[in-house]
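Here the complex is missing one protein chain, while the rest keep their positions.
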Amino acid sequence: MAANVLVWCIWVIAAFACLASAVAVVSFRNPFFSALALIGNLASLAVLYLLLGGEFVAAAQVLVYGGAVMVMFLFVIAYLGDRTEEAPWAGGPSWQAVGTVLAAGAILVEVIVAIGLTTGGELTHEHHIARSFGSPEHIGRLFLTDHLLAFEVTSIVLLVAAVGGVVLGHHARANEADARA
Amino acid sequence: MIHKPHVDWFALSPTLALLAAAGVLLLMAVLVPRPWRKASSALVCGAGFAAAFVFAVLLADKSPHGHAIVADAMFRDRWAAVASLIVAGCGIVAVLVSYGERWRELHVGEYYALLASAGAGMAFFVSASNLMTLFLGLEWFSISLYILCAIDYDLVGSLEAGLKYLVVGAVGSATLLFGSALVYGGTGQLDFDKIAAAGHTHDPLLVVGLAMVIAGLAFKSSAAPFHMWTPDAYQGAPTPVTAFMSSATKVAALVVTYRVLATAFPHEARLWTWAVAGIAIASIAIGNVAALTQRNVKRMLAYSSVSHAGFMLIPIAAANALGARALVYYLIPYCALSLGAFAIVAARERELGAPVTLDNLAGFAWERPFYGAAMATFMFGFLGFPLTGGFVGKFYAFAAAYRHGWWWLIVVGVAGTIVSAAYYLGVVRAMYMRDRMELQLAPAGGSPPRDLMLGAGVALCVAVSVGSFFAVQPLIDVAHAAAKSLPL
Amino acid sequence: MHGPDISWYIALAVILFATGSLGVLLRRSPLIILLSVEIMLNGANLALIAFARRFGHEDGQVFAVAVMAIAASEVVVGLGLIVAMSRRNLELDVDKLRTLRG
Partner (left out) sequence: MNAWLTTILIFLPVAGALAIWLLPLPRHWAGSLATLVSLVEVGFWILSVDRFDFGRSTLQFEQRQTWFRDLGVSYHVGQFGFSLWLVGLTTVVGAASVAYAWWAGRDRARAYFGLMLFLTGAVVGVFTAQDLLVFYAFFEAMLIPLYVLIGVWGGAGRLAATLKFVVYTVAGSLLMLAAIVVYGLQQGTFDLTKLDQSSNKWLFLGFAVAFAVKAPLFPFHGWLPDAYREAPPEVAAMLSGVVSKAAAYGFLRIAITKFPGPTHDFRILILVLASIGLVYGSLLAFRAPDIRGVIAYSSLGQMGLITLGVFAANDLGFDGAVLQMVNHGLISASLFLLAAMIERRAATGELSLLGGFARGRPALATILMTTGVIALAVPLSTAFAGEFLILAGLFQHFWAYAVVGAAAIVLAAMYMLRLISAVLHERVGPAVSEAALDLRAGELAVVVPLVLILLGLSAWPNAISGHSFGVASADAAIKSTLVETPGGANELALASPLDWHVGAGTNACAAVGDKFLNAHPDLLGGTHVMRCPGGRFLRLQIHGSGGLARSVVYGWAAG
C-alpha cells in the first residue's frame, strides 16, 4: 500500500515537472533557457518511462536525448548568441494565432474525451508483465529479430542526417570563402 | 540464441540498389577527382535508379501473391513493386534534369547520394507493412529531401525552403507518429493487417489515431489544408529537386495512404472515405484558386500539384478496386507531366539566370520550339486534355468516384478543372502568344548551354505523357495487377 | 506495485503533444520551433511506452527508441540549417523569411 502511494507521489511530481518544463520550453524568450527546460522535460519523462517498466528506453532517453541532442542544441544556441532571442507573443494575438489555439484546444478536448470513453474499464486492466519487461536485453533482442528492418533503417536515417550535417556545414564554410574572395 | 528473421533480399532489391548507389556515391564524393566527379556521380546515380527500376519490374513479375516478409515488417507485393517502379522512373528523369544544373562541384557527389537515398527511402516506404516501418520510411526520404532542398547555396531561398519544409514536415511526421501511437493503443498492434483484425469500428482511440495518420500522410502528399509548405519548398528548392519532390514524393505518399487505409482500416472505411473526400475537395479548391494568381511558374506548379493531389485523392476516397487502378494509372502520366514541366522551368532558369515567371516566358516557345511544344503538352496534360494520359487519369478518377456512388465528387473535379484552365493555358499563352517586345523584356542573351541530358529527360516525359494516352490497356493491366494486392 | 492508470499517462502525453504543437504554431524562432517539435515527439513516445505497458509487449518501446534516433536526425539537419542560415545572415524568424513569395 505504501508502495502505491510512493508511486503516485513520484508520478505526480514527474508529471508536473514534465508539464511545467514543456510549457517553459514553449514560452521562454531565450532559446537557451528553453533548451535547458527541455532537459528537465526529458529527465522527468525518463522517470515516467521507468514507472512504465521501460528501463532501456529511460536510459536511452537520458543518454541520447539528454546527452547528445541537448548538447548539440546548447552548443548551437551558444554559438549563435543573442541573434536567437525572440519576443514571444509580441504584437498581440493575430487571428491566425487565435485560430490555432482554438483548434489545438479542440483537438485536445477531443482526444481526452476519446480516451475517457475508452477508459471505461479497459485501460485500467494492465497486462501482467514479467520482471524483465523493457530490459536492455529484451529490447536488443527485439531489434535483432522482430524489428530487424526498423533497426537497420534507423541507422540509415542517422547516416543520412550525418551526411546532411556535413553538407550544411559546408554551406556555412563556403559562404565564408565567398565573403573572403 | 537469437533467431534472425528470414530476409527476402530480392524483395528489398530496389531499395538496396539505390542504397548501394548512395553508398558508392558518398565514397566517390571523397575519392574521385573533382573534374570527373560530376559525370561519374550522375552516371552512378542514374545506374542506381535504373537498377532499381529493373529490380522493381522483376519484383512485380515475381510477386503475384502479396505477403509480409522480414518478420512482417514489409510487404512483398505488386502494389509496392509498381510504386517503386514509378519512383525509380522519376529518379532517372530527375538525374537527367540535374545533370546540367550548375552545381558547385563540392557537393555534387553528396547531391546524387541524397537523391538515391531519397529514392531508396521511398521504395522502402511504399512497402512498409507496419506503423514503425511506415514512420521510419517516411523519415528516411523526408530527411533526405530536407537536405536536398537546402543543398544549393547559390540559390536565394534554398535554405529558407529547406527550413520551412523541415519544420512543417517534422510536424507532419509527429502527427503521424502520435496517430500511430493511438492506433497502437486502440488495438495493441503495429502491423497493418493485425490492426484490421483487431480494430473495432467505434473505438475512439482508433478513430482519432486514424484521423491523425491521415493528416500526417496528407502533409507528405501536400493535400490541403496540409499543403502550406508546398509553395515555399517547391519555389525555393533547386528545380531538379522540385521536379523529383513533386513527382516521386506524391507517388510514395498517395500509394501508401491507399495501402494504409485499405489494409489497416477496412472497418472504418465509412469514416475515412468521407475524410479523404473532404481533403480532396479542399485540395482541388485551394490549389486551383491559389494557382490562379501566381506569376512565378514554380510556385504556380506547386499549387497545381496541390490540386492534383486532390484529384488523386478522389480514387482513394472511392475505396474500390477501380479507384486503386485509377490511382496507379493517374500517377504515371502525372509524374511525367510534373517532371517535364519542372525540367523545362529548369531549362529556362539556366538560360535566364533568374527565377522563371509568366512574364519572362514570353516568346519562349518560338525560341526553343521543342521545349515550348513539350511545355504546352504538359500544360494541356495537367488540364486533362486528350492526347495525354492526364485525360485518361482524370476520367478514371471520376469513374471510380461514380462507382462509389459519389457523382458530386465528379462535379467538384469538373469545376476545379474549369478553373485550372485559366492558369495552365496562361503558360501556353505566355510562351506562344506574347511577344517579348510587347513586354519590353531584354532578350535572354546568348544561346543557352546545350543540354542533351535535359532534352532527353523532357523527351522521355513527353513520350510517357502522350504514350500513356494511347497505351491505356497495358498500363491498366499493370495497375490492375498492383491493385489486386489491396484488400478492396 | 500499482501506480496510476495508463489513461493518466495518455492524458499527459496528449497535453504534451498539444503544448508542442502550440509552440510550433505560435513561436517564430526556428530554434524554439525545433524544441517544440521535440516535445511533440516526446508526447508520442510517452503514449507508445504507456501502451506498451498496457499490452505487455515491448513493440511500443522499440518504436520509441527508433523515434529517439529519428528525432536526433531531424535535430541534426534542423540545426545544420539554422547555423547555415545564420552564417548567411538570414533572419532567424520564420515569419520574416519572405524571399519565397509569388
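Chains here go by letter, A, B and C, matching the order in which they are written, and residues are numbered from 1 within each.
Definition applied: a contact is a pair of C-beta atoms (placed from the backbone, for glycine too) under 8 Å apart; a residue touches a chain by one contact, two chains touch by 3 or more.
Everything numeric here is computed off the predicted structure, so don't read it as measured data.
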| item | value |
| --- | --- |
| Touching partners, among the displayed chains, of the absent chain | B |
| Subunit B, residues in touch with the chain not shown (by the definition above) | 322, 325, 366, 369, 373, 376, 380, 383, 385-387, 391-392, 395-396, 398-399, 402-403, 407, 410-411, 414, 417-418, 421-422, 425, 428-429, 432-434, 472-473, 476, 480 |
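To be clear about the criterion, only the chains that are shown with their structure count from here on.
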| item | value |
| --- | --- |
| Chain pair with the higher count of C-beta pairs in contact (A-C, A-B) | A-C |
| Whole-Å separation of chain centres (CA-atom averages), subunit B against subunit C | 26 |
| Euclidean distance of C-alpha centroids - subunit A vs subunit B, Å | 30 |
| Interchain centroid distance [CA atoms averaged], subunit A/subunit C, Å | 5 |
| Junction residues of subunit C, two or more chains touched | 10, 20-21, 34, 50, 54-55, 57, 59, 62-63, 66, 70, 73-74, 77, 81-82, 84, 88 |
| Shared-contact residues (touching 2 or more other chains) in subunit B | 132, 136, 139, 143, 146-147, 150, 153, 159, 182 |
| Subunit C residues touching subunit A - in the complex, by the definition given at the top | 1-12, 14-16, 18-23, 25-29, 31-32, 34-36, 38-39, 42, 45-46, 49-50, 52-59, 61-66, 68-77, 79-84, 86-88, 92-93 |
| Interface residues, subunit A side, partner subunit C - complex | 3-4, 7-8, 10-11, 15, 18-19, 22-23, 25-26, 28, 31, 34-35, 38, 41-42, 45, 48-49, 51-54, 56-57, 60-61, 64-65, 68-69, 72-73, 76-77, 79-80, 83-86, 88-89, 97, 100-101, 104-105, 107-108, 111-112, 115-116, 118-119, 123-124, 126-129, 133-134, 138-139, 142-143, 146-147, 150-151, 154-155, 157-158, 160-162, 164-165, 167-169, 171-172, 175-176 |
| Contact footprint of subunit B on subunit A as seen in their complex | 110-111, 113-115, 117-118, 141, 144-150, 153-154, 156-157, 160-161, 163-164, 166-168, 170-171, 174-175 |
